[in-house]
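Every protein chain but one is kept in place in this view of the complex.
Take a look at chain A:
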């Protein structure tokens, strides 16, 4: 059994694709039309054969409730690994990304939490 895919729930797949590729720097991997929505995945540009991230449409109402509850509490839906959180924070701030938590050290990790504009907080983490 292998972990090949994980997902984030997004309120708008096209908007999400733009944010995750243009702003965060991921690369589009797969796009398969499926009626109202599509099977849409991105990968890290540094690991294009790595784990895929599914930009999953919020077609199920309770999922919206769950997403909102996490967002209101500031809890990140998922996290991405980064080599230099301070540098990435500065880069993303210049691009207009908003953060609910600036770079913050917690033991051997440095964390920051950003708003992905699709209903989620996303944590970026650097292992010091």
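By definition in this document, a residue touches a chain if its C-beta (ideal position, glycine included) is under 8 Å from a C-beta of that chain, and two chains touch if they have at least 3 such contacts; residues count from 1.
The working rule: contacts and distances are computed from a predicted model.
The unshown chain of the complex is recorded in UniProt as "AraC-type DNA-binding protein", chosen from "AraC-type DNA-binding protein", "Histidine kinase/HSP90-like ATPase domain-containing protein", "DNA-directed DNA polymerase" or "Acyl-CoA dehydrogenase". When the whole complex is considered, the residue among A:6, A:30 or A:105 that touches the unshown chain is A:105. Residues of chain A that touch the chain left out of view are 49, 72-76, 100-108, 110-111, 113, 121, 127-128.
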